[in-house]
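Only one protein chain is missing from this complex, and each of the others stays in its spot.
First chain written, first letter: the chains are A, B and C, and each begins at residue 1.
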Amino acid sequence: MHTTFQTVGLIGKRDDTNVAETVTALIRYLDSSGIRVLLDESVSPLADGSQMADGSPIECVTTETIGEQCDLAIVVGGDGTLLSAARTLADYQIPLAGVNLGRLGFLVDISPDHLSNKMDEILRGHYLEERRFLLQGDVYREGERIAGGLAFNDVVVHKWNLARMIELETYINDRFVNTQRSDGLIISTPTGSSAYALSGGGPLLYPTLNAIVLVPVCPHTLSNRPIVVDGDSHIEVVVADSNEERTQVTWDGQDSFSLRSGDRIKIYKRERELRLIHPANHDYFETLRAKLHWG
Amino acid sequence: MHTTFQTVGLIGKRDDTNVAETVTALIRYLDSSGIRVLLDESVSPLADGSQMADGSPIECVTTETIGEQCDLAIVVGGDGTLLSAARTLADYQIPLAGVNLGRLGFLVDISPDHLSNKMDEILRGHYLEERRFLLQGDVYREGERIAGGLAFNDVVVHKWNLARMIELETYINDRFVNTQRSDGLIISTPTGSSAYALSGGGPLLYPTLNAIVLVPVCPHTLSNRPIVVDGDSHIEVVVADSNEERTQVTWDGQDSFSLRSGDRIKIYKRERELRLIHPANHDYFETLRAKLHWG
Amino acid sequence: MHTTFQTVGLIGKRDDTNVAETVTALIRYLDSSGIRVLLDESVSPLADGSQMADGSPIECVTTETIGEQCDLAIVVGGDGTLLSAARTLADYQIPLAGVNLGRLGFLVDISPDHLSNKMDEILRGHYLEERRFLLQGDVYREGERIAGGLAFNDVVVHKWNLARMIELETYINDRFVNTQRSDGLIISTPTGSSAYALSGGGPLLYPTLNAIVLVPVCPHTLSNRPIVVDGDSHIEVVVADSNEERTQVTWDGQDSFSLRSGDRIKIYKRERELRLIHPANHDYFETLRAKLHWG
Partner (left out) sequence: MHTTFQTVGLIGKRDDTNVAETVTALIRYLDSSGIRVLLDESVSPLADGSQMADGSPIECVTTETIGEQCDLAIVVGGDGTLLSAARTLADYQIPLAGVNLGRLGFLVDISPDHLSNKMDEILRGHYLEERRFLLQGDVYREGERIAGGLAFNDVVVHKWNLARMIELETYINDRFVNTQRSDGLIISTPTGSSAYALSGGGPLLYPTLNAIVLVPVCPHTLSNRPIVVDGDSHIEVVVADSNEERTQVTWDGQDSFSLRSGDRIKIYKRERELRLIHPANHDYFETLRAKLHWG
């Protein structure tokens, strides 16, 4: 088979028995299609006692090596697994495709049923590629950058270890927006708009829209509503009042950092976009209808 | 005074005594600044018994003539007055500036206090110009365009003369989105996002964002949430079930047309954008804070 | 069979072919159980060419006669069918049971599957009886009562034939609550809280709670939130500004009356409550989970 992709990396949800079966099937399928397979450390235990058709051992590598050497990364798991892989691979050109574990995700939209047929199509170049942007969220304390992280879904500044509301000041392109008391503020990409931001009362943003949405979480002022701004905006959130380090910033709900009063979180679109691979018949609205029980 | 604008049209809220005073002051001020003034038919009664400094009568014209002959239109009234003028003047190059009646609007943001100072600044070219887009909303019945209108805020398809919900099908760029039962669907520009769409639960869109938001009104399915799509999207709403002509389309809440089952409303961005003039110190977020009682 | 009920009235959704089958099955079943059956005018066409086991014709009567002569009314259809029957039968002691057409309703919760088994249980007295209250909504113009109606779900004062918001003043037990601009105001019973009021953003009220909820529809002021008050409260809504008769009051979304500026709608709990019969294993939360796709 002539394939668009020659070297494929396989990444999976750690310690999940359902992942094992699908990844093993993928290894066999890709191997038989003459494609070189690199197995990510997340699923490297699956390489034990197994080998390629030609008797060679399965190559296990770091996610970074997948980024360097592969021309496609297949992620097996839930949306969270792909989020995590996306952040690690953000510096590489490699596109990502997501295989779910039987339950459709917004990002992992390839069903494990009839997987070889579906992979055949993708490997032959019959797929849909979408550009999705990520957010960089950097923390400044007294003028110095002390922490930073990438988010594919959202950067969230939120209260932590505290029942009471926190106070945040927001600036967009250096213009003061407001001071709000709330449980937190979600700064979300279009990708993240169907995740936590939606639970917080935010709108859905079409995935390729160049926009960022700011969603206050349980704001004290009821008219503090979600605001959608241009994707190229520079957003700054200042922790106005949080004694005793009871505010946190979180990237994609996976990494976090503890904040102090006066800390400034600067959030902006990362220049390099992520390439997300969908099956050719992918339809965002179909996913929405299925996930949100529309009709 | 050297001025950026030589001929200015004055448009006002009809039959409003507060408007009279401000318009009369504007006539005197513009006349004394050597600017030619055309008075719109909306406020033409104010020309009676009055005249310019040189004894000539005040020229009263149609709004279209203002569009043709003036290089600035000043609208005195509320946001609704400017909405109406914007639709009529959409085919002309003329920029619009809005003077409110003492109560700040999102569109009419020049206060009547110290009006001549503020007008001086604007006439000298010291102002902020913003491009805002309008939506065209056309109604098709059995393949034929039978009605159409422009909206600066929103095109709304809604139940009318009926207590029960209506059923609408929505398509974006020919892709089926959903069938919803609701009181209606608001298709709003960023300009309209702080108006009716906000009351319906929609997000605020930054005014110059190239995006359209679709806000379902009281949807039966609770997960039918507002969706923000690219401003260049083609939106189509089909009246799925409405016997007895109990559905209506409304442009900016001002013009309306009665719909039947099977009618298709096609909504898309109008190519020519509106030029909106703000005082130089205009700050959208300041307006939001004032209008929404933030902090 | 010894039965709790000797005479049963059958009411159905008009002109619905699915109803016919279930009603016909119920007639046969009740007849064979030795129960006298009265057929409501809504489904009287089903009596044509049919007869009871003893050769006598099927008795067709008005809904009022069912209220007078039956000790149980079985309603076949959707929640709307039961709503309508409930209002008509509100003056009688008769309990109501609802059989749905294959799709669970909040009120019609007896499935048509294995119907005779389920009816056996109910006829033998093995059922759950719930008391639900109705609202009386009377319209006063210049001090005089000019219209009135009953609602099992809600009394709604709403704009009609108009795109713009209306202005309403609300009083609870003669205390002024607020003046609001909105699309309307829903005054709902606990029964109605899972219907239109829910779409409008209201909370769910447990069905037997003695409370009324007021839900503003698309209020201009974002902090105009639903308010839950004691079920014995007297609520008064005044049409503050509605020239040209563009406001309406609607009872259960089924009957309506056109309002003028100054009209007062007085809403209060009807003394006599409705008796609603459920299968013995009825569980409100189970219905909620099914209808709202929880989990």
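A few remarks follow.
FYI, contacts are C-beta pairs under 8 Å (C-beta built on N, C-alpha and C of every residue); 3 or more make two chains touch, one makes a residue touch a chain.
Keep in mind that what you see is a predicted model, and the values were worked out from it rather than measured.
Within the entire complex, contacts from the absent chain reach the displayed chains A, B, C.
When the whole complex is considered, the residue among A:Thr24, A:Ser44, A:Ser111 or A:Ser256 that touches the unshown chain is A:Ser256. Shown as candidates are A:Ser32, A:Gln93 or A:Ser199; the residue that touches the absent chain is A:Ser199. Considering the complete assembly, chain B touches the hidden chain via residues 222-223, 225, 293. Touch with the hidden chain on the side of chain C covers residues 172, 175-180, 193, 198, 202-206, 208-211, 213, 221, 223-230, 233, 283-285, 288-289, 292-295. For chain A, the residues touching the chain absent from view are 156, 158, 160-161, 163-165, 182-183, 196, 198-201, 217-220, 222, 248, 250, 253-254, 256, 292.
Assume only the chains that are shown with their structure count from here on.
Across the assembly, the mean Cα position most removed from that of chain C is the one of A. If you average the CA atoms of chain A and of chain B, the two centres end up 39 Å from each other. Separating the centre of chain A from that of chain C, both taken as means of CA atoms, is a distance of 47 Å.
Each of residues 198, 223, 292-293 in chain B touches at least two other chains.
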